[in-house]
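For reference, the structure discussed in these notes is given below.
Missing here is one protein chain; the remaining ones are kept as they sit in the complex.
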Amino acid sequence: MSTLNAKRPVGLAVGVVILGFLAIAILGASWLSPYDPLKQQVSERLQKPSVEHPLGTDRFGRDVLSRTLHGGKNTLLASISALGAALAIGLVIGLVAGMYHGSILDTLLMRLIDVLLAFPFMVLAMILAALFGTSLLHLLIAVVSVWWVSFARLTRSVVLHAKSEVSFAAARVLGASNGTIICRELLPKAISPVLIMATFELGSLILSIAALSFLGLGAQPPSPEWGSMLSDGRDHFMQAPHILLGPALFIVLTVLAFNLIGEGLRDKLDPYEKSEL
Amino acid sequence: MGNVMKKSMIALLPIVIITMTGCATNSNKASDATKQANGEAAVTAAPSNSTGENKQELVVVSQEIAASLDPVKPITSSYLRLIGAGEALFKVNAEGKVEPELAESATEVDATTWEIVLRPEVRFWSGKQIDADAVIASLERSRSLDLQALPFLKELTFSKVDDHRIQVRTSREHLPVPLNLSYYQTLIHNAEAAHDAEATMDLSGMYKVVEFAPKQKMVLELNDNYWREKPSIRRVVFEEITDEQTRVLSGLGGRSHVVLNVPVTSLAQFNSNSELALEAAPAANTQTVYLNLKQEQLADIKVRQALSWAVNREELVVLAAEGQSFPVATWLSSNPAYAQARTAVYDKFDPDKAAELLDEAGWSLGPDGIRYKDGNALTLRLMTWGGDKALGEALQNQWSLIGVKAEVRHGDYSLIETARQSGDWDASIEAWSTFGDEYALLAGQYAPSGSANYGGFDDAQTNEMLSKLEKASDDATRSEISYRINERVAQQAPVISLFPRPQITAVNKSLKGFEAHFRQFENVVNGHLALDSE
Partner (left out) sequence: MYKNLMRKMLWACLTLFCATLILFVLIRLAPGDPIRLLLGPPADVAMIDTEAYDRKVNELRAHHGLDQPIVVQYVSWMKRLLQFELGASIHTGRDVGAEMMDRLPVTMLLSIAALALQIVLGLFFGTVSALRAGKVQDQAIRLACVTIASTPSFALGLVLLSFFAVTLGAYEISSDAGITRLWLPAATLGLMGAPPFIRIIRANLLSELGRTYVLSALSRGLDRKRVVRHALRNALLPLITLVALSLTMLVSGAVVIESIFSWPGIGKYALDSILLKDYPVIQGYALVMISVAILIHLLVDVVYAIMDPRIGRNREADLHEYA
């Protein structure tokens, strides 16, 4: 039991180190990649990992390691921007809903959230794809339009908690306007749990992007992207499972890094306890 | 801590029990399957039904099964025919020749009239005789309710001569009526019966449907009153397993005797399995890139020909079909009767010639490796659907080597249809059948009003040859004109032909009498089938 309150800075440090390693690998992809990620070489297709190709080759004979490194940029850029957008939208809506709790606005927003949650994600994405297009941008829009919900709920519950605190009442008494209260009081309180939640959501986000790649949404050929590499590798999975190794390994490392950082941050900042979801 | 553990254990218990039960009921299967895996003699079809008795049962799995029992509903009749429940007047055999099925014979009386003689002994399951009235009623029902039957029945008019003879008048001369009446869409069914339930449906095949769960499972039993040789297997189970790898696993696991639509990417998994034989009868269809001739860059014939010269078809066969096919440079040549034209016009992979043609057309190579003309880049949006994404990616790569910037748009078929309707498309990939009446096939593809003429191809010479083909009176003329049309079209290049789509079926060696057929999708069950028993 004595370990309960022990600080675990180790986790945070490990997370940062892994993230650093990933960042170097991905940003330096052009220099670190042994081959051109787009070059097809039929004679070398579906090769197992070897000295020449540390992660093997895919169905077109392209080097998986090179594609994974280059793909990291696409995947991480896409998922981080989607996450950022979802976070921003969720924060704003959560703040508004929580601030005006009990009003029509709040109720409407909560109903909207209900509807969006009820809608199977894939279904929504497909309808949006049919209406607007299948590029990476459209995929991100589809993703953001569903993911902001959990951030909004969290923000709202944080706001509701905060409203029962002394500082809030004091600000009110002092005559601060709603806008000022939102910015000065509520926003700082909401940011840390939301950020921490975001670090945990990143993994699921990357996989959702991968799932949508199955439907043809997302990075179009031949750009490498971890999600589409996973879905492209499905055809040969039973015959040559090593194709998935590259993107899967990097996804695991990324998610691990962000999770460790998230948990480390939470320990440091000691945030609201029950505000998971 | 201990209490929590205990609680969790108690909660886990029901799950463990369920799992054990599940495993126990499958333990019989386990011993059978391990015997198989050890290479011992093939085992009977495992009795997975609730009757418990060891009855012989054939299990066929496919990517899709019918959503309905009514032969006029989309594609339903192909499944009914595949599984031996329904029959048409004629049938195409594995060698490509049309032979009588429910009909006894057909004679061409004159250029626009045929007479069909029916067999007197054929009956529906209900016992009703399949006479001229019944046949005409069935065909008229298909004509009015089945969109897919239109191409075959549109030009035919039926009238009764007597109880067993039907006269067919055709709107154009020398139309091969038996061929038209061999397609599954012309399946003969009892037009007076209600085809919405197993008990009321009425067909003529060697197996009767006794159980049906739409798009899931169909169970059939032998029709004891069948008019000719019956297989010895009493029950057939026809199941839908949409995931291609799961389908393969069901064959490898020993449960399924016939696995249809085996994906080429799983062939390696069969290497270590000695229970299954692979039948790879090449289908008569051609994977083709259809080009939109209304687009500026594609209106120029030189560009289109360059695209065709720049395609390395051998490489495509490896990348997209795992080597299970062969290159065809012209559309009709995937039909075995026209095999000579396989390397006509584009007899080899020639990127230099392609580059030359593009230079002549005014598209010069820029510093970034892409060709430009008047400041515009040579771009191509290639739309793919289904399992063709890899093919699209391979083509994109091959064309990039001659300076074409191709973009692959993979999605659902409906997106392609929509794009074609709006006219905002460059290229798409499809595979149409190349077996059938040559005029119908070629006109459907290359006549200005043909429904597969997506790109707006309208060539005077081709049109002239097509009208000659329409009037051709004997096989030799037909064949010659078809060859010429095929060649002309390849030269004009409104489409780029690639290779026939592979069609692979896995058959358990315990099943005897299975016949490989180039139209396997409507030929699985036949009268000679028998299962080995242990």
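Note that the chains are named A and B in the order they appear, and that numbering of residues resets to 1 at the start of each chain.
The criterion applied here is as follows: contacts are C-beta pairs under 8 Å (C-beta built on N, C-alpha and C of every residue); 3 or more make two chains touch, one makes a residue touch a chain.
Since the model is a prediction, treat every value here as computed from it, not as a measurement.
Trainee: So which shown chains sit in contact with the chain we cannot see?
Mentor: So, spelled out: the chain left out of view touches A, B.
Trainee: One chain isn't shown here. Among A:Ala25, A:Met110, A:Ala171 or A:Leu187, which residue touches it?
Mentor: Among A:Ala25, A:Met110, A:Ala171 or A:Leu187, only A:Met110 touches the chain that is not shown.
Trainee: Going by the touch rule given at the top, which residues of chain A touch the chain that is not shown?
Mentor: Answer for chain A: residues 1, 3-6, 8, 101, 107, 110-111, 114-115, 117-123, 126-127, 130-131, 156-157, 160-161, 163-164, 200, 203-204, 206-207, 210-211, 230-231, 234, 237-238, 241, 244, 248, 251-252, 255-256, 259, 266, 273-274, 276-277 touch the chain left out.
Trainee: Can you name the residues of chain B that touch the chain not displayed here?
Mentor: With respect to the unshown chain, the touching residues of chain B are 1-5, 7-8, 11-12, 15, 18-19, 21-23, 25-27, 29-34, 37, 48, 67-68, 70, 73-75, 147-148, 150-152, 154, 183, 213-217, 239-243, 245-246, 249-250, 252-256, 385-386, 412-415, 417-418, 430-433, 436-437, 440-441, 443-445, 447, 449-453.
Keep this in mind: only the chains that are shown with their structure count from here on.
Trainee: List the centre-to-centre spacing of chain A and chain B in whole Å, with centres computed as mean CA coordinates.
Mentor: 42
Trainee: In the complex, go through chain A and note every residue touching chain B.
Mentor: 38, 40, 42, 45, 59-60, 129-130, 134, 215-216, 220-222, 232, 235-239
Trainee: Please output the residues of chain B touching chain A within their complex, sorted ascending.
Mentor: For this pair, the touching residues of chain B are 245, 248, 263, 265-266, 268-269, 315, 318-319, 387, 389-390, 392-394, 396-397, 407-412, 414-415.
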